[in-house]
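Only one protein chain is missing from this complex, and each of the others stays in its spot.
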Amino acid sequence: MADTAEVIVIGGGIIGSAISYFLAKEGVKVLCLEGSDYIGNGGSSRNGGGVRQSGRDPRELPLVMYGIKNYWPHLSEDLEVDCEYHQDGNLRLGKTEKHRKILEGLTDRARKVGLDVTMIDGDEVRRINPYLSDEVTCASWCPTDGHANPLTTTLGFYKTARKYGARFITGERVVELKKEKGKLRKVVCASGDVYEGETIVLAAGYDSRAIAATVGIDLPMEKIMLEALVTEAQPPMFNQMLGTAEADFYGHQTKHGSFVFGGSSGLEGFTKDNGTPICCSLTAPCICRGIMKYFPNLSDAKIVRTWAGWMDFSADGVPMLGMVPEVPGLVLACGFSGHGFGIAPGAASQIAQLILTGKTDVDLTALRYDRFKAKI
Amino acid sequence: MNQVNDRSRDIGEFVPRPDDDMVICRCEEVTKGEIRKAVHEGMWTVTEVRRYLRTGMGLCQGQTCGKLVKGIIASELGIPQSELEPATSRVPMRPIEMKVFAKEAKEADGNG
Amino acid sequence: MKRYDLIVVGAGPSGLSAAVEAAKRGMRVVVFDENEKPGGQLFKQIHKFFGSKEHKARIRGFRIGQQLLKEASDVGVTVILSATVIGMYQDKELVVRIGDEIHHVKGDSILIATGASENMVPFEGWTLPGVIGAGAAQTMINLHGILPGKRVLMLGTGNVGLVVSFQLLQCGCEMAALVDAAPKIGGYGVHASKLARTGVPFYLSHTIKKVEGTDHVTGVTIAQVDSKYQFIPGTEKHFDVDTVCVAVGLSPMSQLLKMAGCKMVDDPKKGGQVPVCDERGQTSIPGVFAAGDVAGIEEASSAMIEGRMAGVAAAEYLGFMEEAACSREEDELTKDLDCLRQGMFAPKNKGKKIDKTEEGIPLSNTLLTKGYLADDEVEAFPGFTHRVGVHPVIECTQNIPCNPCQDVCPKECISIGDNLTALPVVVENAACIDCGMCVASCSGQAIFLVDEDKGDGTAEVTIPYEFLPLPEKGTEGYALGRDGRKLCPATVSRVRTAKAFDSTNLLSMRVPREFAMKARFFKSGNAADAAGEVAG
Partner (left out) sequence: MAQRIALHPILGVPEKGRPVKFTFDGKTLEGYEGEPIAVALKANGVMVHRYTKKGHQPRGIFCAIGRCTDCVMVVDGEPNIRTCITPLKEGMKVETQYGVSPLPFEEQGCPSGKKGDGDETV
């Protein structure tokens, strides 16, 4: 008799752990399979920690707002861990006319769906955050955005889900899904172990594409590597989440005092790796140059670590969520395209609700897996 | 190296010990008790403990406490140390100021 | 981007040796080292090295370092100091910080020779200022010329613990005790004896329970441990010290190799995480080599040979050397390396229970638990001879690959033979001329010249003496036994210093005849104040 569970979640990142948490909390018998040796080893522990709404695609904005309204404020108590959630606003900075136009576009788009985000000028920016250089001329400002610690939050979901009885197995890489009499039933792993479940949630980031293919579903996404770095602890300076119009860097100062910044070298999508998320020697210096243009007095701050991570970047930059009618029992929760941290509580709670009740508070139809059409 | 690791295996409850408040990670001031408790909360690898408690995330990047933390986790799980993978090694090997990391020397081309 | 034939990371014994071999074959070699001074461990090791002539035996570590540096510059190796390799990336690329900027460089081959760093063991109060690594003490004394403290307790009796304790004595610190949780001393017996005979006590099966002090160390309490390393109540012993040194082993600093994606393995016998290498030191990435402590903790002598092997392998890998010539050289070096890896302390015998020498003589148990040879045990060893007139007395009782005493005696009185780890014997018709070369050259300071009967009821014992102030002829004092206990009154009859002795002075003292084969150290001053200093 194979190992069975009511729900099998494939992928032990923040999405998989959070879904396991929401289901186990309702007494569901959950089994979560993580392919690597560590919980939260993909993007979940490599991102810049933003919990932001501004700058998001309107199709996924409601999910993030739902999460910020219903879960983020008390997540530390729920997960019995310090998520270090700050809701002190997000500044997306600009220096040139080109930047201003980009920011205005994003601001208008978000305001249309009811998000309070405004354009502010350089002086206003430096009133909010005096450490910013004089070259900053404008910014989009969203006061209800913020940031949190992705490491403790992800492991907090895992810890508490486990406490509610969810079973986690690491080092168990899923290679195949199998239907039985027309309904998805079996999950086959590289180790040869086979598990059975009523509902199978696919939350394995980019790996979800190969797994979904074994039941004839193609999830159009590609693997793009981003890099990030962290400084030594600094005296407290500011609590806003930061980004730039050109997205050359983003990040925040953590409770520990160190600054975490993510960024890009412009070669994203073409960088080479050796099968592991290994850094490229050009990126970190480039991120440093980007940061110093905006924060001159961080130039003496010492970098203590740099790292890299893959994004599961979907064809249109928003995730694929929800049921798959062609494969009854399959639920998708992947393709978060590099901004799956802030949206995780909102998205995971809705996926759990969908599995439990068949309905969701937030409409997910815009994020269906079969939305990809040809251009004409 | 993927080892199937069922995290619901019973490793017993956390039992406080007299030396629990001894500092193990000197940079981030993480104690032995905190590390042992984290193992019982499900953090069964060096990397998970590192992300959960910040052991090895300080200025020295685990050069001093790396082996000690691995030893404590292994003894709490009742497995040999060699079965635990140490944390990933990452650039930079030593802390480096942002302005230095940003300043790439102009190399004379070729073998100059 | 700048490209070299071979980039060596680490200008220590293995890095420099590799650079020399590669440059000799015409390769463009650069060596990066993050320190201000090159030489790595060599410049902190001021004792005379073990091994045979090819291994530069009886030469002090830092002099070997100087020779190596000269050899490197003679063959055109560029050594760039204060250059920190902060990262190793794909395509054999390194990013090096020099001054206030970073340089991207690539090597057609790269050798990582970054050595090891010290293990730590936590105990209550281990974060107090005054608790330092043994390597730290060595650095302070030998590189920076400052005393780590006045009164020191050493935790750990491996070779590092023993050698550093002796160095602390040499620069004027007081050694309160050497402590080790293990039941037996880990390092060479001869190193332990050098300490025991000066009165420094050993506490095996003990470890630190608590270090006292608010802002810095003021004292330390040790206690006995059982076989499972649990404290045994009631066995506490307190020492007033201002410094605690920790010498509990080394770990390879293999982060660069792991970062670049080399296949690693966790090998406790090699000290921890090491790269998987072939016999020439090539890692799983072709053209990337590892040598020295980073590939497995051993001594500097083996690190130098491993370095040469990697240098030769890199030359062959890049076509600067024919395969045939390369394998001849490699076989030669492998032979050299293998004969270093013999004897009781060889890696293959690590952890093995050995209770007899190769010659079948039972090993001295007191040496392993107290640091000195008991009077009744010492008679069984071939070097411990009784002769008329002055003759060498060799208290070398463990099989160690080392033979300088055989090579240095002008009258060939001492013989070890072809097996490098055989115990030295004094040949039958030895015509010792009291030149003292053996006493001065013994790396373990285990040879004495004894004239058991000077005819006036006294005997003369010549000991190696590397302390200051150097007593003058006629100084009154007392002799200490192997166990460091006060033995009898003694008078300094001669003090010899010579360039050939390389800073080891020969101190001869007259003692009552019956103590000729026991008196092994000298302390000046009258008997009264001496009593206090003797080990409790």
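We call the chains A, B and C, going by the order they appear; numbering starts again at 1 in every chain.
Simple rule for what comes next: contacts are C-beta pairs under 8 Å (C-beta built on N, C-alpha and C of every residue); 3 or more make two chains touch, one makes a residue touch a chain.
Values in this document were obtained by computation on a predicted structure and should not be read as measured data.
Engineer: Among the chains present in the display, which ones are touched by the chain that isn't there?
Structural biologist: Checking the complete complex, the chain left out touches A, B, C.
Engineer: One chain isn't shown here. Among A:P130, A:P235, A:G275 or A:G358, which residue touches it?
Structural biologist: That would be A:P235, which touches the missing chain.
Engineer: Would you mind spotting which of B:V23, B:A74 or B:A105 touches the chain that isn't drawn?
Structural biologist: Going through B:V23, B:A74 or B:A105 one by one, B:V23 is the residue touching the chain not shown.
Engineer: From the listed residues C:L147, C:A182 or C:V276, report the one that touches the chain absent from this view.
Structural biologist: Considering the complete complex, C:L147 is the one touching the chain left out.
Engineer: Considering the entire assembly, which residues of subunit B contact the chain that has been omitted?
Structural biologist: These residues of subunit B touch the chain that is not shown: 23, 26-27, 29, 58-60, 63-64, 94-95.
Engineer: Even though one chain is hidden, which residues of subunit A still touch it in the full complex?
Structural biologist: Touch set of subunit A with respect to the missing chain: 232-236, 255, 257, 300, 302.
Engineer: Even though one chain is hidden, which residues of subunit C still touch it in the full complex?
Structural biologist: 34-36, 46, 60, 62, 117-118, 127-133, 135-137, 139-142, 144-150, 170-172, 214-216, 466-468, 470, 503
Note that only the chains that are shown with their structure count from here on.
Engineer: For the protein chains shown, what form does their contact graph take: line, ring, star, complete or other?
Structural biologist: Contact pattern: complete, every chain touching every other.
Engineer: Two chains share more C-beta contact pairs than any other pair here; which two are they?
Structural biologist: Highest contact count among chain pairs: A-B.
Engineer: Taking every chain's C-alpha mean, which one sits closest to the mean of all protein C-alpha atoms?
Structural biologist: Of the chains present, the most centrally placed is B.
Engineer: Where the CA atoms of subunit B average out and where those of subunit C average out, how many Å apart are those spots?
Structural biologist: Here the centre of subunit C sits 31 Å away from the centre of subunit B.
Engineer: If you average the CA atoms of subunit A and of subunit C, how far apart do the two points sit, in angstrom?
Structural biologist: Centres of subunit A and subunit C (C-alpha means) sit 53 Å apart.
Engineer: Mind checking the centre-to-centre distance between subunit A and subunit B? Centres are C-alpha means, answer in whole Å.
Structural biologist: Computed from C-alpha means, the inter-chain centre distance equals 24 Å.
Engineer: Would you pick out the residues of subunit B that each touch at least 2 other chains?
Structural biologist: 88, 90-92, 96-97, 99, 101, 103-104
Engineer: Among the residues of subunit A, pick out those that touch two or more other chains and give their numbers.
Structural biologist: As it turns out, subunit A has residues touching two or more other chains at 279, 285.
Engineer: Given the complex with subunit C, which residues does subunit A contribute to the contact?
Structural biologist: Those in contact with subunit C are residues 272-274, 276, 278-281, 285.
Engineer: Which residues of subunit A touch subunit B in their complex?
Structural biologist: 35-41, 45, 81, 151-152, 154-155, 158-159, 162, 167-173, 190-191, 193, 231-232, 256, 279, 284-285, 288-289, 291-292, 298-307
Engineer: State the interface residues of subunit C toward subunit B in the complex, per the touch definition above.
Structural biologist: For this pair, the touching residues of subunit C are 1-3, 28, 34, 84-87, 89, 95, 97-98, 100-104, 117, 119-124, 126-127, 251, 253-256, 258-259, 266-268, 272-273.
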